[in-house]
Structure formats: C-alpha cells, structure tokens
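See structure below.
Note that one protein chain of the assembly has been removed; the remaining protein chains are unaltered in position.
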C-alpha cells in the first residue's frame, strides 16, 4: 500500500541497495528459482530448516535470530525482513513487497552500467509457478527473461512442461542452455540440445560457465514427462568438464548449479578447480558466499526476491579476490524498468480478469516454507480433506510459493502461485496405514539422509488429518512413529485402509480435479480463512 | 507425492547367498580386483544402470540381492574382449545391494557390492 511505500523509502533508498564498489575484472549477476514470479510479492523465509550430518548448525540451516546473529543483522531491520521469518507480518507492512522482474531489470541495468559485460546467469526453476506461466506453457517467462538478456541458464521445473515443449523453447533460446548432467537416457550420452559449458570472454578473462541441472528430476518430478532424459549428479563428468575447460584456457570456472546447497557443498569438496558455484534449488538466501576448499558457493534466494552480484578479480588464470552482494529486491524502493513493466503487462493482459478475481480473504499469514509445515499447505490439506471427503491428505513439500499477509484478499493469481504445475490433479485413493508410513519414511530420507547426495532438496510431505512423530536422527524406516488420526486421536493401523486425498502425484494417468480448483472451491465456501499454524508433526532428534 | 508403483516381481524364491554358493562351489572369494558402479539413487527402479569391470575375469555374474529372484545376468568374455568390463540396465524391486561375482582365469572369485536406493519419489522442491 501507499504508506508502506513511504515507510520503506524513509529507511531505504535505491542507491543504498545498489551501492557496490566495482571490483576486479569480471562481474556476474545471479538470479535463480524465480518460479515465474514476474510481479512483486511477499515471501516469508522459513522458521524450520534443519541441517543433518556435517551440515547441522551451518548455513543455510540457520533461521531467525540464529541467522541474524551469524550475519550481524539487527532486529527490526530491512535485512531481518528480507532474510528471516521473524515478525514478518508487521515488517511486511513497513517494507512492502519484494521482487518483480521490472525491478530486477533495474538492478541488472545498474550493474551493467558499472560493468557493461557483466554475465547474467539464471539458475532455473524459471518457467514454472504462476497462472500465466501455466496457461502459456512458460512462454510469458521466456518472453520476459529474454528481454533481460541472460547469458546462460540451467534447469529443473522447466522439464515438467514436457520434453517436447522444453525442446521447442530451448531450440529458440538466444542464450546458452547448460547442463553437463543432462544425458540422453537411451544411449547414456550427453544430450545434444544441452551443452555442458560455454566460454565467455569478459574483462579480458576467459570464463567458462558449466551447467548443472537438478540431478533428481526423474525422481522428484514425473519422469514420464521427459522420458528421453537422464540426469544424476555425475561429479566425475563434472571433474572432466572442469579439466577440459581449464585445458582449453579457462582462467575462471563458474558452475551454474541447480543441485541444492548441501549437494553443492559436497560437490565442491569432490570436484577440484571450480572457482564459484552459483547455487539454486533449495531457495536459500545467504548474504555471504560459503567457502569450501577453494570454491565459493553463492545462494541467491527465490521468487525474484534477490539478485546476487559477484565481482571477481582474475589474474593469470587464478582467482585473486571476490566481492559479493545479495541485493534484496524491495519493490517499493527500486524503481521498475518501464520497458519490462510494459512487457510484463502484455503477458498478463489476456488473463487479467482471471488473475485479479478475489476468491476470499485470509485472517492469517499464509506461507509455504518450513521443513514440516506451512500455513498455505495447512489450508491446502484442509481443503483436500473437505472437498475430496478424505480421512488424510497429503501436499508435496515444494519450496516455491509467495506469502499472503493477514487481512489480505486471496486472488486466483495467489492460488496459482502456490499450486500451479502441469500435474496438479488432486487424486483420491485408498491407502493402507502401512503404505502411508512407507511414504513418510521415504520422503523423510530424501530430506534428512545425512549424506547430501541422497537429499533431493524439498521439504517434508505435508499431511492433513494425520499426526506423527519424526526423529530426524534415525535411519530410514525408523524416523516416523506414533501415527494417529488428528480428529479422533485413533492410532493408524498398518493393515487398515484410509481414504487419502493429495496432489502432484508423479504417476502417469493420475485423475482428479486440479488442485487450484479444489482450494478455490474450499475458500469460496469459507469466505475468510484462518489457519492456526499449529504443527501436527512432533519433531525429535534435532 | 504418492507412489510410483514398484517393479512387480514374485514371492520369495531364493537368496543371493545360496545363488552365489551354487556359482562358486567351495572356492574362496576375495574382495578387490573388481569394480562395480551403480547410482546412489535410481532415477527409475525399472532401469538402473550398472557397470562392472574385473581385469582378468573369465566371466562376471550380477545379482540383485533384494529381488525375489536375485540372478540378473552373466557376462562371459571372449578372446576379443580387451577389458572384461560391461554395462547394462537392471530392475530393482526396492532399495538393495547389487552384487557382482567375477570368476577369474586362475579359478579364484572376486566379489563387489554396492547399495542402490529405490525411492517412491515425488514431492520435489
């Protein structure tokens, strides 16, 4: 609102946000995990983000006050608002929305004014996550991103458009589509359409950018949508690529990665010769790079909320220095680039009425992020139980989706922002208690396995109607216990069958209404929704 | 979330240790001298890439220890095989060990194994 703008402008200026003493000879701009958020939004960072094994207690697994302490962030500051969950609703009123690709464009333009040949690298999860992106099969985002003139990109959710559509877009991209780990599944050879790396001559330095797509695509997302492709971490091949570009004269090696932060840390300890990893997928926003041996890892947040600027001093094929700034995109402070505003408006125009239709109102803060729950998912799980007449509901632990402040209207656009996908069918099926337990154990191991190479970077599947205890310190098969029905407190019996409603099944041929229609119907009946935020999961062994 | 259906294979038939005993008779099995590689996590339990390599082997037999029928394949190397290595793709019913036994030209046997996780998947971020 207007007074939010005033408050933000009193505390912050565009010049402050963009201030940077140009350093060295190469500049890199990193954006990642935009999830089709072209417009300013609210985005609350997680309260619960547990690290396991050697990552316990290390960033990005610090939240709230611990995070602020680690980086010297003061209470009530704009940085607290941007980087933590604390006091979110009230700080949001002071500092307003974040993101908007027209604001991102202003930041990019300002960096290019300092250093005209700055590299712009997009970490992927770009062509997914909104109503317009869903309806245009990614074209809206392709049009807007192309106007920002990136130099290279890597991929994850893009593949859920289906390989035919991905191939069609990639063939026409005016920049490099990279992924050293994107292979042809049939012959186990590098996929022709996606190159492993590209060379750029910047500031007199030969820079190689190597792409690393999301390694677990066929596991985390429906593999039947892109059967020709195989992924994996393939760190031996990554080492070969690094050696190959170094042998070909690369003085600086940058990895544009969609591994997730902990996977990137492990990869950095195993692959030698990468100067900088630009990390994506786990949606972490870190104010400083993390150094693993000789590799700096940069994490630039999600949903268009941040832009990272990284300046490097490269001399005689060696990195002599690095300077980094995580720039929060305060949308009331950073002036929109009118060229991009116009382009965004054009993408939205055909869907304007649909986007803006108010479905209902929220009394509570609705957010997604957290290892075990978020109020958006509580709402979705409740809607699934009510609308699909189920005992138990399940919602995938995805990390995308903006927040809604208490008192805010919920529009159809807001609903799509937290549910949009190409496999959104809300199924209804009978499952035995044993199978429900198996699912929870399986997903928990994909998050809390102490070896990062077994972590897929999502959060725990959210459940409605079901309470359980999760001991994250235990091995697979032993983490989940005390499953009970929330309503009655009755124990879940292994052999008994329960009606389960859920969405985002990776199985081909899943049937049901689209999840956004299910949630819309539920909210319309309620008028105003409120969610307590009380968790139905007891977490132990932290 | 929910449930990619796992490979459907029959009820319990034999154990991998019984099969290996049948293969080697009373001979001694040594560790080392054989490499077996497979992904940590299968992208698809129905088609898991596996590679074996044992220099000086006459043949290599692959087993999937957790499948109801563990036998997978035997590679016999002919005179024009320079490296005694081979790759194939196999079905794994669940998370389990893949085992390779190489019969060496000197009559001894070598063994290697590696765990492959087969997950239900879904729920990605």
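Residue numbering begins at 1 within each chain, and the chains themselves are lettered A and B in the order written.
Everything that follows uses one rule, which is that contacts are C-beta pairs under 8 Å (C-beta built on N, C-alpha and C of every residue); 3 or more make two chains touch, one makes a residue touch a chain.
Keep in mind that, in the parts below, contacts and distances are computed from a predicted model.
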From the names "Integral membrane protein", "Sulfur compound chelating protein SoxZ", "NADH-quinone oxidoreductase subunit J" or "Aspartyl/glutamyl-tRNA(Asn/Gln) amidotransferase subunit B", which one matches the UniProt record for the unseen chain?
-> "Sulfur compound chelating protein SoxZ"
Touching the missing chain are A, B
Specify the residue from the set B:64, B:100 or B:116 that touches the hidden chain.
-> B:64
Where chain B meets the left-out chain, the residues are 8-10, 46-48, 51, 64, 67-83, 85-91
On chain A, residues whose C-beta touches the chain left out of the figure = 186-188
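FYI, only the chains that are shown with their structure count from here on.
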Chain A contacts chain B in the complex at 188, 214, 216-221, 223, 230-232, 260, 281-283, 394, 396-400, 427, 429, 435, 438-439, 442-443, 445-446, 451, 453-454, 456-459, 461, 476, 500, 502, 504-507
Chain B - residues contacting chain A, complex | 1-5, 39-44, 49, 87, 95, 117, 119-125
